[in-house]
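All protein chains of the complex are present and in place, except for one that has been dropped.
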Amino acid sequence: MNTFGTVFRLTCWGESHGRALGALIDGCPPGLELSESDIQKELDRRRPGQHIGSSPRQENDRCEILSGVFEGKTTGMPISVLVRNTDVQSKDYESLKNIYRPSHADLTYQLKYGIRDYRGGGRSSGRETVARVIGGAIAKKILAQQKIQIIGFSREIGGQFFEHVDFSYIKKNPLRMADKKNYKKALQILKQAKEGKDSLGGVAEIHVQNPSAGLGSPVFGKLESDLARACLSVGSVKGFEIGEGFALSRMNGSEANDSFLNSSSKSVLKDFKDQSFLTQRNANGGILGGISTGEDIWFRVAVKPPSSIGQSQETIDSSGKKVKIKIEGRYDTIILPRVIPVLESMTALVLVDHLLLHRAQCGN
Amino acid sequence: MNTFGTVFRLTCWGESHGRALGALIDGCPPGLELSESDIQKELDRRRPGQHIGSSPRQENDRCEILSGVFEGKTTGMPISVLVRNTDVQSKDYESLKNIYRPSHADLTYQLKYGIRDYRGGGRSSGRETVARVIGGAIAKKILAQQKIQIIGFSREIGGQFFEHVDFSYIKKNPLRMADKKNYKKALQILKQAKEGKDSLGGVAEIHVQNPSAGLGSPVFGKLESDLARACLSVGSVKGFEIGEGFALSRMNGSEANDSFLNSSSKSVLKDFKDQSFLTQRNANGGILGGISTGEDIWFRVAVKPPSSIGQSQETIDSSGKKVKIKIEGRYDTIILPRVIPVLESMTALVLVDHLLLHRAQCGN
Amino acid sequence: MNTFGTVFRLTCWGESHGRALGALIDGCPPGLELSESDIQKELDRRRPGQHIGSSPRQENDRCEILSGVFEGKTTGMPISVLVRNTDVQSKDYESLKNIYRPSHADLTYQLKYGIRDYRGGGRSSGRETVARVIGGAIAKKILAQQKIQIIGFSREIGGQFFEHVDFSYIKKNPLRMADKKNYKKALQILKQAKEGKDSLGGVAEIHVQNPSAGLGSPVFGKLESDLARACLSVGSVKGFEIGEGFALSRMNGSEANDSFLNSSSKSVLKDFKDQSFLTQRNANGGILGGISTGEDIWFRVAVKPPSSIGQSQETIDSSGKKVKIKIEGRYDTIILPRVIPVLESMTALVLVDHLLLHRAQCGN
Partner (left out) sequence: MNTFGTVFRLTCWGESHGRALGALIDGCPPGLELSESDIQKELDRRRPGQHIGSSPRQENDRCEILSGVFEGKTTGMPISVLVRNTDVQSKDYESLKNIYRPSHADLTYQLKYGIRDYRGGGRSSGRETVARVIGGAIAKKILAQQKIQIIGFSREIGGQFFEHVDFSYIKKNPLRMADKKNYKKALQILKQAKEGKDSLGGVAEIHVQNPSAGLGSPVFGKLESDLARACLSVGSVKGFEIGEGFALSRMNGSEANDSFLNSSSKSVLKDFKDQSFLTQRNANGGILGGISTGEDIWFRVAVKPPSSIGQSQETIDSSGKKVKIKIEGRYDTIILPRVIPVLESMTALVLVDHLLLHRAQCGN
C-alpha cells in the first residue's frame, strides 16, 4: 500500500524513470502557511550531496503544488505535489531488463507482479523518497508551530562510531555528521571505498526535540512501533532501535532502569506541555509504554551500503543462468546522508499523525 | 489503536486485573478447522515457565470461543475469544496508585489519559499479550495449511550470544534456547540475577520456514516494515533487525551483497512456490525490496530486562516527591522466553495478512 | 468487515444462537462516566416491544462491561461489552438447515462462505444489532455532553404516512410513533397483518437535535454518505434519503433551493456553536456540501416488512428442489419500532466519529 498514516495521511506514487513522482497529503489542518519553497528546501536536502561519494545524477527536482493551498494557506483539502522526472538515462538500464541485480528488488517484483518497470529500479528506486520528503516538509511545518524539531545525523559510517555530538555542525557538512573532529577520518574511509569501486553503510540517529508528552497509545498504537515501521519502510534500512535499544537487552534490570527525577517542585501532571520531570539518562528514547514522556525522542537506524557497486558481481538472469554484471548507472558510494532527511520526514509524519490522533481522542 | 492488520485483523482488549481479556479475529477464511485446544496450546506456551526466573503468578488461562466457529470450523464471521482473569491480587498494587514505577508506563498513561487502571499495570501489563497469542494461534493454523512454520528462540541472554542453532532443542528447554551446549551457562546467569534481585534481557531470533515468495509490497507495505511494527508493538521490545541488520550497515557493499544462485536448471520464475534460486547466505532475511523471496525469513528482536525488580529504586510520586520503592508483585526475572511466542504470533499475523492481501491484488 | 468508524470505532461479533454477542469500542475519550445501566437502558429499548406485533422471544439481554472502565469512568482503553445469549431455541431451525428462506440471507451466506451457522439466521439475524446498540449507548453519552440528542420515530407504517410530529409522544407508545392521533389506526393495521399471518414495513425518521456545525468533510467524507452507509448496513433497510430526499429530485431548482436567513444581527461565523443563521425550511437535512450546518440533521429510512411470515411460501432447498415452508420460529410482525434505536445508535456512532475527526484536523 502506498498510503501512510491514519488521519494525517501521505499517499505516494511514481517510478524512477517514469514521467513524474508525486505526493498527496490528506487531513492537513487548514490555515497553515505553505509555499513551494517550503517543500523545495527539504527536497534540496535530499539531493545527491556535494561530497565525494555522491551520485552524479542531478535530480534537480522542482516541486509544483497542484491543490489544497489557496492564497498561501492550506485549506484542509488534499494537497497534491508533483515533481517531474528529468535527467533520466533509461538506456543505462536496458541491459538489466532480464537480469536480477544482487540485493536489489528486481527479482521479487518480477515474482510478485509478473511485470516490472526495470528502468532505474522503477518503483523500488530511492527516487520514491522524493514523495516522503514532500510529506515530511509539510509535517515539519505543523510541528514547528509547536516548536517541535526533528534532526538526524550520521552516528556511524562504515562501522566507525562517532561519539561527539554537536547539533550545529550537522548542516555544515555534506555527510551530516555531528562529530566535527572525525569528519576528515570519515572522508578518508569514503574515498577508499570509492576508489575500490565499493560502497559504505552506516547508522543514522534521529532526535525529536521538544516533543509533546502523550503521543502514542497502548498495544498496537505504540509510538516506537510506528517509528520502527516508518523507518523500515525506507529502502536500505535494515534495523531500528529506540533509545539505548539492543544495548538495553544486554544490561541487568538495575542498570537498564532509568529513574524519574523531578527537576522542580511542581506537580508532574499539572501541565502537559511543561512537565517538570526527567529521567536520569533518557534510556528509553523518550517513550514509555508506547507513549511519549515529553523528553527528546531518539532512535537509531541501520542503513546498508548501496547494492549498486562498480565491481563485477555474479548473479542470475531470468532464464536462471549465471551472469556477471558491473552496475553502469549513476549511484552513490554512500546513501546514508541522503537517507537522513527521509528518516526525518517519516518521523515527522508519524508525529503529526499521533498529534492529531491524540487531539481526536483526548481533546488537547 | 487496538486493531492490527488490514484484511486479517486482530482486535485486542482487556486489563491485567480486569474481569477478562479477549481477542477478536476478523477476516478469517471460512472452513478452517478450529477448536479451543488449538488456541489453548499456544496460550500454554506463553504462560510463566517452569524455570527459575519465572513469575509465580499462575495465569492458568482458559480460553472460550464465543463466535465465528460452527461445528468445528470457522464460518468467515468474526471469531471472539474470551479469557477470564483469575489469580488476581490487586492489593499488591494499591500502594503504587500514586507512584510512577521507573521505566514503566504508569506516568505516561496518567499524562495522556488523566486516569489509569493502576492494578497490575492495567492495559500496559504483559497480560495483554494473551490476546496476541490467541490471534497468532489462528494465524498459525492458516499458515500450517501452506506448510509455513514460525519458530523463535533465545539468541542472546544477558548479553551472551549463543551461536549454535538446533531447532529441535528449542521446545525441550524452558528458556527456548536453540543452543544445548550453553543451556547450563544460561541457567547460571539467570540464577545469579535472581539472587541479586535483578533481571535479565536478551535477544530473540525468529525464523519463518518455507514462506511464500511475493509477500509484502513496495514503499509503505514492505514486509520488514510490518514485521518491525509488529515486534516493536510488544512491550519490552527495544530493537529490531532484519537478516544481518545492523551488521550489514558496518560492511562494505561488496561484502554485504548476497548473490543469487540457481540451485537447479529451472527458470526462476516458472513456479512461485517452487522457485529454484537461493542467495548465498540469506543476508537480507528473506526479503528484498520489501517482498519475500521465498527463502526463510529471519530477524532479531531486542528485549529489555523486566523493569520490576526486587531492589530498592528511586522514583517520584504524583505530587512530584522523591520516593523509594521495592516492587512487591509477582514478576519474572527474565521475560524473553515468554515474549518469544508473542513475537511468533505477531509474525504469523503479519504473514497471514500479507498472504490475503497478495491474493486480493495478484490473485494467487 | 465488522468494524465501523475511523477514530471512534465499534467492532461487533456474535451469532443469534451462539454463546454470546459483543461489542468492542475503541478510541473512546477518557474520563467519561459509564456504567452497565447506561448501556442496559438502550438495550431495553431494542427488545421486543409490548405491542401486538412483537416477537415472543424474550431477549432479556444483560450486558457486562469487561474492560476499559475503571472506577466508573472510561480510561481511553478499548471497552469490551458482553451479552450472553439466552432463551435460545435452536431446534426451531433444524428443519431449515438445507432450505433457503425467501428474502433471507441463507442462500448468499452459503454461496459465499460454503458454510453457515443456520441456527436463528446466525450472524445475519437481527440479534447482531445488540452490539450496535451497545456502541450507540456510549456514543450517545459523548454526544449528551455537548447537548446533542438523537431521536427517531415511525414516520410511516404499512404505507400510512403519519403527518403530525410530537417528539414527547414517541417514548409513550411501543410503536415509537410521533403522531398520537393516528396511533389507534396504526394498531389496527398491525392487528390485521398479524391475523393474516403477514408482516408490515415502514419508514423511520431520525432527527439529530442541536448538532455541531462543521461535521463531515468533502468528497468521500460527506456526513450524509456516512449516514447512508450506516443505515443501509442495518438488516431490512432498503432506502435512505437526507432531508427532503427523493422529493427534492422532483422539484425545480427554484423550489428546491433553501435560502439562508439570519436570525439575528450577529456575524454568522463568529461562533461555531452558536451561529445565528437558519435556512428557510432545512430542506437539505442539516447538511450542505457534506458538512453539517448546525441545524437539526434529519433523514428517512425505508424498512422492509420482516421476511419471516407464518404463511406458506415457496422456495428451494440446497439440492435445487422446490419446497414449501412456513416459518416456525419466533418473529415480529413489524420490526420498524425495534430498528429505530438501532438507527439512532448508528447515527450516534457516525456523529461521534466525525466530532473526533473534526477535532483532529481542525482542532476545536
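Assorted remarks:
Should a chain be cited, it is by its letter among A, B and C, assigned in written order, with residues numbered from 1 in that chain.
Here is the rule we go by: contacts are C-beta pairs under 8 Å (C-beta built on N, C-alpha and C of every residue); 3 or more make two chains touch, one makes a residue touch a chain.
Just so it is clear, the structure is predicted and the values come from calculations on it, not from any experiment.
Which of A:14, A:102 or A:245 touches the hidden chain is settled by the complete complex: it is A:14. Checked against the hidden chain, the listed residues A:30, A:174, A:196 or A:310 yield one contact partner: A:30.
From the options C:8, C:100 or C:298, the residue with contact to the chain not on display is C:100. By the touch criterion stated above, the residues of chain A touching the omitted chain are 1-3, 9, 11-15, 18-22, 24, 26-27, 30-31, 64-68, 70, 73, 75-80, 82, 112-117, 122-123. On the side of chain C, the interface with the absent chain consists of residues 1-4, 6, 12, 100, 102-114, 123-124, 128, 156, 158-159, 193, 196, 198-203, 213-214, 217-222, 224-233, 235, 238-246, 248-254, 256-262, 264-269, 272, 275-277, 279, 283-284, 287-294, 302-309, 311, 313-316, 318-322, 358, 362, using the contact rule stated above.
For chain B, the residues in touch with the chain missing from this view are 6-7, 27-30, 76-77, 217-218, 356-357, 359-363.
As a working rule, only the chains that are shown with their structure count from here on.
Centre-to-centre, using mean CA coordinates, chain A is 45 Å away from chain C.
The geometric centre of chain A is 26 Å away from that of chain B, both derived from CA atoms.
Among the residues of chain C, those in touch with two or more other chains are 27, 30, 76-77.
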